[in-house]
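Data first, discussion second: the structure below is written as structure tokens.
Only a single protein chain was left out; the remaining protein chains are all shown in position.
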Amino acid sequence: MVETPLILQTVDLTKHFGMIKAAERISVEVNQGELVGIVGANGSGKTTFLNLITGYLKPERGRILLMGRDTTGLPPRTITRLGVARSFQVPQLYRHMRVLESVLLSLAAESGNGGSFWQPLFKESRRAEALETLKRFGLSAYAHRPTSELPEGGRKLLDIALSFALKPKLLLMDEPTSGVSIEDKFEVMDTLVKVLQESNVTTIFVEHDMEVVQRYGWRVLVFDEGQVIADGKPDNVLADPEVRKTVLGRV
Amino acid sequence: MDIGLLTIIIFDGLNYAAVLFLIAVGLTFVYGVLRILNISHGAIYGLGAYMATWLTILLLNKGLPPYLSYFVLLTGAIIIGLITGPSIERLCLRRIYGSDIHIQLLLTFSILLILDDAMKLIWGVEPMFMSEPYFLLGQFSVGGIIYPRYTFLLIGVSASFGVFLVWLVRGTRFGKLVVSVIQDREISVAMGINVGLIYTAAFTMGALSAAIGGAFIAPTISVAPGFAAEVVVMSFAVVAIGGLGNLEGAALGSLIVGLARALAIHLVAELELAVIYLIMVLVLAFRPQGLFGAVEERRI
Partner (left out) sequence: MRPNLRVVSIVSALLILVPLAMPSWVVFILTKALFTFIAVLGVALLLRGGQLTFGHALFFATGTYTVGFSVKWFGFRDALLLVPMGALTGLIMAALVGLIMARYRGVFFAMLNLAFSMILYAILLKFYWVTGGTDGISVGTATFLGFPLRAGTYPFYYLTLVIAGLITYVVYRFLASPLGYFLRAIADNEIRIEYSGESVRRVIYLTYILAGGLGGVSGVLAAFTVGHVVPEDAFWFQSGQFVFIALLGGFEGILGSLMGAVAFEFIQTYSSKYFPYAWQLTLGGIMLFIILFRPGGLWAIYESLVSRFSSKAEGSTHG
């Protein structure tokens, strides 16, 4: 396969839940380094799209290509190992673990010795890297606290930090600012976008807040009833009254 | 295999199945509503057997006409069910809803241990016999095979309890409330349903099933310490095979286990016990949710 900047390509991706069209012939291409926002009303298929790409759901029709490789039907674990990480709408944390320990686990998994028996988790080099990661996400103060003591914004950030520590080529974020108060929303996004730009990770984020997408996305995809109804620069796309109606109409 | 042996195997199998179903249906019902696998179910079964035996012996000695002993068996079971059910649910289980699964299992396990010894302390360790209800019905013969009529009583009691439970869940207001609690606890609370009361009632129904099972098996065995453990572990196998929380599954599971056990006893006696667990392992290996169970997906 020829070296291309294409990271993700979906072809005619289709998934129905009974009568509901969760994904209807979605064909999308995402290039290296892009920061793509996905908007749509509730139930428009945004999260389904992420679940399809990460292998949590199997498509009925269509194909998914990651860096030129067909990953359709592969399980989440395999897809993660191929360089796709995701965060969750409801943060998926290890509730009985300390913040630092959970980042160490991601790093151990990434370096391929998550199953190592004799090497301690708290290896000095790994510990330093984990502390550095926490610093970039502004979570240093919580390093030695249990994850259950994090405030909601911190939980969101840690959830993303755990995925980021896997050093993915493609990072998918499911509503990074949901549950975060309006005052903290932009602060969380500023932190995230800075970290992501520095590391040049291709990112797709789902968001129902149009303002966030407009401000941070380079490109926006608008979902409605499982279909992509618009694709382009946020300023152009979100100015379209039709788009505004479908996105806002049912929120 | 000659037809006589086959007939005996079928009767024996149905006999085991009837007993197993009586116990398992309560276990599976409690799991279906409370999402707790009640290991102390076995002790309630044992208590039912002891209470029924003791009460029947007592009343027969006082001159009770033997044909009334069946009502005494039932009364003994109901007493045990109504005492153990609400007290276990209210005093212990209520504190651990929502806890980790292993905590729930361990709690009911500790209740089993306590009640198991309580039986020894109350009724002693000598085996108790009370077979009047069994012999009173006599025997019948089919094609040269002689078989006790009591088996039919067992099957009748077992089937009636099953039908009663299904009617309770699908045909009554109580059943509608139970189903709504199963489907969404929070919404049920919001709608003003007394969820606590439903839980107590459901658990008591489960306790009744075990106690009735114990009471009606008692005339056919010697009631002695530890007799309950084996049957109860078997009833776990039954509900696992049928699908946890599924009433029809418990019926099918009982039939499978009962018949398999009867087959093994008459053909390969060494496998009597092993065959039950082998079936369970096989079923779960290919259908983890049991024959009737539904798969639960987690939303992310």
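To keep things simple, chains are lettered A and B as they appear, and every chain counts its residues starting from 1.
What we mean here is this: a residue touches a chain if its C-beta (ideal position, glycine included) is under 8 Å from a C-beta of that chain, and two chains touch if they have at least 3 such contacts.
Everything numeric in this text was worked out from a predicted model, so none of it was measured.
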Displayed chains contacted by the hidden chain, counting the whole assembly: A, B
Residue touching the undisplayed chain, where the options are A:109, A:193 or A:229: A:109
Contact partner of the left-out chain, one of A:27, A:119, A:197 or A:236: A:119
Option from B:78, B:96 or B:145 whose C-beta touches the chain left out: B:96
Residues in chain B touching the chain absent from view: 31, 37, 92, 95-96, 100-103, 105-107, 109-118, 120-121, 125, 229, 233, 236-237, 240, 244, 269-274, 277-278, 280-281, 284-285, 288, 298, 300
Sites on chain A contacted by the missing partner chain, in the whole complex: 54, 75-77, 80-81, 85-86, 88, 92-97, 101-102, 104-106, 108-110, 113-122, 144, 162-163, 166
